[in-house]
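Everything on this sheet refers to the single structure shown next.
One protein chain omitted, others in place.
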Amino acid sequence: MGIRVGVAGASGYAGGELLRLVAGHPEFDLVAATAHRQAGQPASVVHPQLAGLDLVLGPTEPDALADADLVFLALPHGESAALAARLPETVRVVDLGADHRLRDAAAWQRYYGGAHAGTWTYGLPELPGQRPAIAAANRVANTGCYAVATTLALAPLVAAGVVEPADVVVVAASGTSGAGRAAKTNLLGSEVMGDLSPYKVGAHQHVPEIKQATGAASLSFTPVLAPMPRGILATVTAVPAAAGADPRAVLAEAYADAPFVHVLPEGSWPHTAATLGSNSCHLQATVDVDSGRVIVVSAIDNLGKGAAGQAVQCANLMVGLPEQTGLSVFGVAP
Amino acid sequence: MGIRVGVAGASGYAGGELLRLVAGHPEFDLVAATAHRQAGQPASVVHPQLAGLDLVLGPTEPDALADADLVFLALPHGESAALAARLPETVRVVDLGADHRLRDAAAWQRYYGGAHAGTWTYGLPELPGQRPAIAAANRVANTGCYAVATTLALAPLVAAGVVEPADVVVVAASGTSGAGRAAKTNLLGSEVMGDLSPYKVGAHQHVPEIKQATGAASLSFTPVLAPMPRGILATVTAVPAAAGADPRAVLAEAYADAPFVHVLPEGSWPHTAATLGSNSCHLQATVDVDSGRVIVVSAIDNLGKGAAGQAVQCANLMVGLPEQTGLSVFGVAP
Amino acid sequence: MGIRVGVAGASGYAGGELLRLVAGHPEFDLVAATAHRQAGQPASVVHPQLAGLDLVLGPTEPDALADADLVFLALPHGESAALAARLPETVRVVDLGADHRLRDAAAWQRYYGGAHAGTWTYGLPELPGQRPAIAAANRVANTGCYAVATTLALAPLVAAGVVEPADVVVVAASGTSGAGRAAKTNLLGSEVMGDLSPYKVGAHQHVPEIKQATGAASLSFTPVLAPMPRGILATVTAVPAAAGADPRAVLAEAYADAPFVHVLPEGSWPHTAATLGSNSCHLQATVDVDSGRVIVVSAIDNLGKGAAGQAVQCANLMVGLPEQTGLSVFGVAP
Partner (left out) sequence: MGIRVGVAGASGYAGGELLRLVAGHPEFDLVAATAHRQAGQPASVVHPQLAGLDLVLGPTEPDALADADLVFLALPHGESAALAARLPETVRVVDLGADHRLRDAAAWQRYYGGAHAGTWTYGLPELPGQRPAIAAANRVANTGCYAVATTLALAPLVAAGVVEPADVVVVAASGTSGAGRAAKTNLLGSEVMGDLSPYKVGAHQHVPEIKQATGAASLSFTPVLAPMPRGILATVTAVPAAAGADPRAVLAEAYADAPFVHVLPEGSWPHTAATLGSNSCHLQATVDVDSGRVIVVSAIDNLGKGAAGQAVQCANLMVGLPEQTGLSVFGVAP
């Protein structure tokens, strides 16, 4: 008998990926999934890729999740706290929303508005000290997708004093699933195919999370929507703190024991398609010839290591399983 | 200790997918992989999605495969027979190439040219009688990708007398990985994105295989290259043999016990993205209002159920494992 | 002083393409454009590709079109008749909607529902006799996109007795702009990229128009949504009426004087990207080796020859200009 798992907010893209991963997990039993408007629908109709899965979505209420030992919340920002408060303390919860990530309530209010719901254990296992912290927690705030890609690239370099924490510049492009499943004209296939479009330039709500997780003191972050369903490619540049440092070596050492973070061989650069469907992050770093800046590029699947995959990795730690259980290191390519 | 598996021809797209599936298979040990020009390269350099896999490609020679109990051949058409002849009889072999599929040597010569290499057990487990035949064989000819999509849609209807075997019309669109990994101008991303292009119109080499596998007596088959890496959508139409037949019901009954073939709920039509990375085939059927023709649509991943996935399914049967072992029913979407 | 032109329904994709073509037309002056919900918005905000165009959308009312000598209607099906009735008789009107295409009111009711608005001159100049008919008309019903692609491929063959009018089978794939600009989940980029999906299988509303325009007596028509913004590729197959006919030669003769219809050199097959942004249709034909069926493939830009381009071509004829004026024969590729 496995861990009984529920998924709240199962009709979106992260929710669908959670269902796929939980249904295929050797130690998890998918016992419940919920949705708002699509409650009552078979999961396999809402997510045709799950044809063969025998599960009907329930309403997003605690009763619908009563059989679960562990619950993933994939709800719109601002809705997690209310539901989590109505679940028993003994139920383990991983929140894929932004509600419980920030330590600074003022930053929450500035970028999201409304009252801050409180801070949970930050769900990025590769940060120093986070594996035991996540294993000991029963409430975990899963890292945001842009924050995963940027933090894995930058945090070890800031921590090691290899780059200055000030004047970090990040341009990160994401596949369209990162923008969610709500029907909007600017997200129609006709508009996004063949198109690159920046958005929220100059003031993205993920900036405080990324600064908190990376140690950056000043951050210019520009997100771009790219014509592909999945994937994030983050180009992270920072001013070196000292001459002669080898950023690639620092990253390689930081992730020597991390099963999902791969510092590529020298000369190979990450690209997003290689991470599709996996929980892996690919990294490479160099020093720019002209400017001397350190450049790190990271690639992830925004629904994998950027959302559902990482949530399952955290859940594995919380219940005492090896973190790789039920997750793929290898991408589906081409 | 698992089944020791080798992959010959591991540098192409089907070869890469085989490596992914074998490396993640709970009962298979990936002991060897070979290539021609890329021999000596790490598999993770040839296939960046396999970052973390510790395996160097060997030359495509029997010696390089000497440790394997079971070998997948993913070689160019015409090369399988020579290599297979040099492997011990006791080694199980699944050939993903076309060499050993046809029973009619004349048809081989007409479409492929050269001497016919002989006929192996046909590797489509969902055909009547094929599961036990595959389980008893140590040489299996894996079905071609277009043939999988068309045969699963059509064969039960011909067998049941629901449609006429004459005047079958198929239009099937494939993702570009079906055209292989050789560098050709017409396969460049710049040319295929935003583009649909038919090819080999009027005389495709898969016609004899499809006729053999489906029972069709006359077949118009038009393949189209579609702007996506993976997936086949086959639109199969045939003249009904009798009024009032229910083609969907016939298909549902034929595949009631097939774990990878899903006849969708009425009103839902297959689409390729729902099968990405899986070994599933999605089917739906109706009778056309105007013409009275039976229309069946099938969707598969051409590298999954159309190639590497099905090869693993056959291999599972050959070694006595449940056919689902190490394969996913669910697609990676969006 | 040029022809003063108005566009009603300018906020959708066909409307945007009309604005582009009319604004760049050497003999047309774009004097008005209208929309429903987006009335009051600059055209360049609704259609960012028109940055630099100084025009604000008005409401979809006759007053907003009072300055126009010629009006294009790009309205939802069922709305054209009411607006057209309120325009002066002397104003020339090209309706891109379906309202006035069918001669058979019963067919209208069966596929669209509601009262039939009446039949206008059919706006496909390449059909025999249609150029003078269009030139003489002040009300023209522009051909539907699938009907253009299918009719140009098939009509000359039926007319010449080369193929049987019964048992025509068409599978036609369209870019997503053919599905319109309304925000729907199944049209999101995340869902359509990497995906082929059939729709309205067995009963598409364009069947009666295609039968009327081609002379087909029985038609199986299956439309497929393809992962690209624009383009239609129609694969049209029919039973030959006599042995030895040369369908390619019949098409080449039929279109010898048509500036926008290109029968490609033997061995070259149409593909959609080559027609992007143009008003051209590319054609090729052969006889299938196995089935003996005639196969014709046609490619168009669904917003070009399939909608706005052809509407401008008709308008050119109506006002006495050469039909090519302001239209491109050449596609934008790659």
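Letters A, B and C mark the chains in the order given here, with residues in each chain numbered from 1 onward.
Please note the rule applied: contacts are C-beta pairs under 8 Å (C-beta built on N, C-alpha and C of every residue); 3 or more make two chains touch, one makes a residue touch a chain.
If you're wondering where the values come from, they're calculated on a predicted model, not measured in any experiment.
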| item | value |
| --- | --- |
| Displayed chains contacting the withheld chain | A, B, C |
| Contact partner of the left-out chain, one of B:13, B:28, B:72 or B:260 | B:13 |
| Chain not shown: contacting residue from B:97, B:144, B:194 or B:223 | B:194 |
| Full-complex contact with the absent chain, from A:226, A:281, A:308 or A:321 | A:226 |
| Residues belonging to chain B that touch the chain removed from view | 13, 175-177, 179, 181, 183-185, 187-194, 227-229 |
| Chain C residues touching the omitted chain (full complex) | 13, 16, 20, 23-24, 45, 47-53, 177, 193-194, 229-230, 259, 262, 264-265, 268, 271, 273-278, 280, 282, 328-334 |
| Footprint left on chain A by the chain that the document does not show | 167-169, 171, 173, 175, 188, 190-191, 193-199, 201-203, 207, 211, 218-222, 224, 226-231, 233, 235, 237, 239, 269-273, 276, 284, 286-293, 295, 297, 299, 334 |
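Note that in this section only the chains that are shown with their structure count from here on.
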| item | value |
| --- | --- |
| Any chain in contact with chain B as well as chain C | A |
| Central chain (by mean CA position) | B |
| Centroid spacing, where centroids are CA-atom means, of chain A and chain B in whole angstrom | 34 |
| Set of chain B residues in contact with two or more other chains | 193-194, 229-230, 271, 273, 276, 334 |
